[in-house]
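Step one of this worksheet: look at the structure below.
Left out: one protein chain. Kept in place: all the others.
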Amino acid sequence: MSEWLSVYRAGLSLDNPLTVLMVGLCSTLAVSTRVEGSLFMGLAVMFVLLMSSVLVSTTRRWIPPEVRIPVFIVVIASFVTVVDLSMKAFLPTVYAFLGVWIPLIVVNCLVLGRAEGFAYHHGVWLSSADALGMGTGFAGVIVTLAAIREVFGTGTIIFFGRTLLAMPAAYEPPNVLVLFPGAFIVFAFVVAGSQALNRRIQARAKRGPL
Amino acid sequence: MRGALFRGGIHPDGRRGSASGATIEPATIPSRLAIPLAQSLGAPCEPLVAVGESVRRGQMIGDVRAKVSAPVHSPVDGTVVSIEPVLTPFGKSALAVLIEAAPEQDLESWVPVREDSDPLEVACSAGLVGLGGAAFPTRVKLDPPSDTRIGTVIVNGCECEPYLACDHRLMVEHADRVVAGGRMIADFVGADRVVVAIEDDKPEAVRAIRAEATGVEVRVLPSRYPQGAEKQLIRSVTGVEVPHGRLPFHVGVLVHNVGTVAALWEAFALRKPLFERVVTVAGAVVRPGNYLTAIGTSVRDLIAHAGGPTSEAGDRVIAGGPMMGHALGSLDVPVVKGLSGIVVLRAGETAPVVFGDQPCIRCARCWTACPMMLEPHAIGIRANVRDWDACESLHALDCIECGCCAYVCPSRRPLVQLIRAAKARLLVAGRSP
Amino acid sequence: MSDLTRLHVAPSPHVASPVRTSWVMTAVIVALAPSALWSVWLMGWTAAALFAVSIGSCVLTEWLWTRVAGRPSTLGDLSAVLTGALVAMTLPPRTPLWMAAVAGVVAIGLGKMIFGGLGWNIFNPALVGRAVVGISWAGVLAEVRPYAGGWYAVMPDAAAPGLDTVSGATRLAIAAADRAAGGAYGFEPADHYRSLLLSNTQGSLGEVSAALLVAGGLFLVLTRVVDWRIPLGYLGTVVAISAACGSDPLFNVLAGGVLLGAFFMATDYVTSPMDPRGRFLFGVGCGVFNMVVRLYGPMPEATTFAILFMNGLVPLIDRAFRPRTFGRRRQVA
Amino acid sequence: MPSTPSSAPRLVLTVVATCAIAATGLSFTHAATADRIAEQERRAVRRALAEVLGSSEGAVEVESVDESVLSRIASADPATPVEAVFRMSDLDGEMLGWGIAVAPRGYGGPVRMIVGLDSAGSVTGVKVVSHRETPGLGDKVVESGDHLAGYAGIGSSDAERAVKEVDAVTGATKSSRSVRDGVLAAARGWRAVLSEEQSR
Amino acid sequence: MSVVQQMGLLLVGSALVNNILLTRFIGLCPFFGISGNMRTAWGMTGAVLFVMTLATSVTWFAYNLLLVPLGVEEFLYIPAFILVIAALVQFVEMYLRKKSPGLYRSMGIYLPLITTNCAVLAAATEAVKPGFFKMNMEYGFGLAESVVYSIGVALGFGIALMSFSAIRERLESAPCPEWFRGTPLAFMTAGLLSLGYVGLGSLFGL
Partner (left out) sequence: MSEISMVVNAALALGAMGAVCGGLLAAASRRFHVEVDERVEAVLDSLPGSNCGACGSPSCFSIAEAIAGGKASVSACVAGGQSATDAVAAVMGLASEPMAAVVSARHCGGGTRAERGFDYSGLLSCRSLDHLAGGDLVCAWGCFGHGDCLRACPFDAVSIDERGLPRIDPSACTGCGLCVTECPRGASGLLALVVADAPVVVRCRAHDKPGARRRHCSACCIACRKCEQACPTGAITVVDRVAVIDYSICDGCGACVSACPQECIDLHGRMRGSAGSTDGAGPRAPGFAALAGSGEAAAP
């Protein structure tokens, strides 16, 4: 269990897919203008990650290495299509916001990277930890980024029609934050922040009982 | 022939206190001299004398069996008191023969250079080296590889460094020697053309040489630093660029400083070895002048001979000119063959103190000024982060350390020092230029 | 210290040209001053306050940054002052002061110091500040643009036919609208030359007088502070493209931010190429971008974006154009 | 990576099997969601249509016009794409008006919107269904009820003049113009085609 | 509009106005991952240009000649496209490795990166499947337009990648604050780089 936890935790901070490994950046920067959409993006990625990791790690023995990439990618694409179709059917407003970014989860570097890099070499148990850890890490960062961009860039955070947070009325939200330059710039600071955090975590690990 | 001059370069000013009007006069012989055994490029000499031995003026006191080297001679009659390491004006430590000068000196006679039918041997045993800066053994330059042909001998009278005037005075006062020496070299190497190149700010020298000039051309070049640098000079005079990694003889040219040429004439005509040279003492000294100085005289004695520093003097004393010279850490260093001048800079005249963290503002002034057409700012930046490979691919090794870049830099970056660090590094790593 | 007892050793060269970084910056500030002062004269305290706030915020940001980083202050090089002045000159006269302050902070903070300070930024700091503010509050800026009041009343603007058909717009915007409407507004560029040259209050602070900008620019070019190739490439391209596309060339040079950009902003050493050929190309690139957006884009003016876009290509241009080292054939990239 | 390659049939089989299984699974998913997706889309359209006519979703019957009519309408204003035209009536079959789905070019992409026209050809309402305008700038235009409401009541006959009276939003001229283009296209379509269509 | 003009606009639109990296956030992982070095950026640009063009052509056929006739395009296009691309890239990689080691060394090592590059899938899908991206351009191209379009996208990828990588090379020696060094500075730079592209928004109505 402790191994499971440590694999899971790695995805949150020291091996965070977005701020450390720097994979899966596209959808993160693209959809993080709204917390609502980002949350579902995070969940969608987590779902695909979990399902494909589990499937890959259970079937890895039968998949010859020469064709592993095509096989993995078909598996992933199938789960993505499932998400795509279900979201269209059940959450049309969220789907309208996320648009093409759902199909593009297929090529989200994070998903294939973990399938190939982790699940292919580990059992189901640890692979699920990795998938959930990476998924949580991904979702955490993307929601954080979205929260910053939405509240500072539009002045409010609106979640399914309800206003969660609003800046004072005098606040003139700078649009740049919700436009594409803002995505990069805010993310730069999020990465800097998380790096600082990671340094502290590492320092603590170093100091800890040997 | 492409374009008239080399690209780049600068116009440094600050020739106040220059010694260009002062006639050459002998400096006093100090009681004690230190003659370094390594005064030329190449192998250091081994002492030929022992402590306690007495030596004569012009006697060879150090020599070595090596192709690239030049023997050294005693400039005085006296006694060897010690052989120990001293610091040279260029910051290197070298073994030196310390001589106590005899109280009576005969300044008209010397041990003559050994007779030899081979002029190269004469040039060698006279201890001739280039007096223009690098102190490269003249013998080697007079003996180009047999598959090359020297068509042009350029006598380098540009003297483009501010303050320095020893070459200028030599041309004014001994034009005959310069011209005769130039022709002599042309004879040795079989060149059909001798060009004396002089910057246009020395009209007096131009007149003097022209008056003597039989069989040599006089080329008056616009004054622009570093007009006197070998490759740039060849470019200005012949329009040809010495290819990268090649030497002047590859393009059929031989460049010699006027001092070297005059010394060569003396070695053959007067059988006089190279044991004294004209040194300019300029800047904030009481009597700026051009002094015929015995090699081995300490800079302290020489400055004292020039009347000592004036009250304007700052704390920087330069061996050589202000652009390429070395700042002295101590005045107790001997005059060597390669030392053309001592400049005592005025307080406030020096380039301000720098530590290398002023940013480059990419103004491209260094870029425009560099006569080697390098990118000094980029080499500087890369050297600062110790990226030597990048320095190499930026051709740091081609830099001639002329200092133009650092002179013009509005940010006062120590570009030359940075580039020099990179060069040293690359040479240690065995990368050939 | 004339006894030469304790010497000072430093690397060669031991003398240096008197041109210092602060000297260069001062020269640019001096060249800008006539335009700046003229805009203050025409538009009164609003303009003066804008200058004060944006210079102040630039200087303060830089000072705080070095202070927090524990490094010596770099204000002495005066580049922050220059950035501040240029930020103000890119803003319309009635810009809210808080917005100018934000522009200054962004310019120095995100545009310059975060890259390592003077000399390290890739993008023109003043334009980064201006662009961020412009994108963020485009609506607000569009509303504050027309200016009426202050001492401006003393110098009546040339009558501009068709001006009132599109309220509160720059002359470039009117020209664009006119072009879009197939000449329906009967816009006549030549009617605007005089006011663009001398007393244009329809644009940003830096656009009040093309004549003064040209004078300042020529001063910089003639004193060799800036390389003539950048302004020439820039303005030449503007003229060429507008002539080729049937737009009035002179109007296109005089109106909008082109002159300010070509002489004072595209020429920023730090963010322009070093090679003369590269500099010309850079100027041409700015001109192309600027004119294409003016004629075919949604925005009437694009100097800011044109220069920023080309700034991004500078390292690439620098790599493409390198000097051929003496005695070598061609530089291998 | 083992250095001996697996046998070729095995490679092919693995891929084909994966593909077949995936395809089968996906067809079932598709089958399970297709109706619902279609229903969602239909409802979104109906909601929008009802809105532009000012009635409630449950109170209208919607019927698409046939292809030939659509193409005739589209050719009335070739500059602006017309995506669909709906004829709307109340539950009793009483004609309420028309909903015309147009997609004029905006700043960032097509602004897909529905223009409602009553049976006299006057604009009853405008609703933007999807767009890519700049947040904070263009989107204020296409999402602002006030701005869009400015077009209500414009009659088809003099639409060209009347649309100009709706003020463009400063700083977002292009977005404003796209809405204007859309309304204009709808009005022209009505004038050219629907006015007679209706009387039939 | 003449065909040439149309293709020109298509190129400008896909390369600059809708620059895939800086304005649309596609293909960012390699953009940040391999821009540290100019040579790599060159290699990657070449590889992307090659693969993107090839992938678009192949998916065009797969879509129009297989999926659409069978009526399964709605839910199979994702697996189908990515399968084709992955297999294609892997095949090219193996081929180069064996047949042209020189080319492999300069370009082939980037191929595995490209397999899962969103840019390739996005460009192919965009060019082939109508209405995938909501943009001012009409999609659902014929084969020729699809190919021109994907070349444009790849060129845009190249321009952004190369300029970014040249910038990063220059910033390598920059004394930027310790807490911002590396990744954060790279993102900051990308943000400012994309500022310039803002000005191109909606150019020519694209």
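Note that the chains take the letters A, B, C, D and E in the order they are written out, and that residue 1 is the start of every chain.
Everything below uses one rule, namely that a contact is a pair of C-beta atoms (placed from the backbone, for glycine too) under 8 Å apart; a residue touches a chain by one contact, two chains touch by 3 or more.
Bear in mind that the values here come from a model prediction, so they are computed numbers and not experimental data.
Judged over the whole assembly, touch between the missing chain and the shown ones holds for A, B, C, D, E.
Shown as candidates are B:Lys92, B:Arg114 or B:Arg207; the residue that touches the absent chain is B:Lys92.
Looking at B:Leu33, B:Val72 or B:Ala421, the residue that reaches the missing chain in the full complex is B:Ala421. Mapped onto chain E, the footprint of the missing chain covers residues 62, 66-67, 70-72, 75-76, 79-80, 83-84, 86-87, 90-91, 94-95, 97-99.
Within the entire complex, the positions of chain C that touch the omitted partner chain are 6-11.
Even with one chain removed from view, chain B keeps its contact list with that chain: residues 87, 91-93, 315, 326-330, 353-356, 386, 414, 417-418, 420-421, 424.
Please note the rule applied: only the chains that are shown with their structure count from here on.
Listed by label, the chains touching chain C and chain E alike are A, B, D.
Summarising the inter-chain layout, the chain whose CA centre lies farthest from the centre of chain B is D. Once CA atoms are averaged chain by chain and compared with the all-protein CA average, the nearest chain turns out to be C.
With centres taken as mean Cα positions, chain C sits 49 Å from chain B. Centre-to-centre separation of chain A and chain B, using mean CA positions: 68 Å. Centroids built from CA atoms put chain C at 41 Å from chain A. For chain D, the set of residues that touch two or more other chains comprises 19, 22, 26, 29-30, 107, 130, 134, 136-137, 174. Among the residues of chain A, those touching two or more other chains are numbered 70, 74, 77-78, 81, 85, 173, 175, 179, 181, 185. Every pair of chains that touch is listed here: A-C, A-D, A-E, B-C, B-E, C-D, C-E, D-E. Chain D meets chain C in the complex at residues 107, 136-137, 140, 169-174. Taken together, the chain A residues at the contact with chain E in this complex read 19, 22-27, 29-30, 69-70, 73-74, 76-78, 80-81, 84-85, 99-100, 103-104, 106-109, 112-113, 179-185, 187-189, 191-192, 195-196. Interface residues of chain B facing chain C in the complex, by the touch rule stated above, are 6-7, 10, 12, 14, 162, 231-232, 235, 241-246, 284, 303, 309-318, 322-331, 343-345, 347, 349-354, 358-365, 367, 370-375, 377, 393, 395, 398, 401, 403, 406-412, 414, 416-417, 420.
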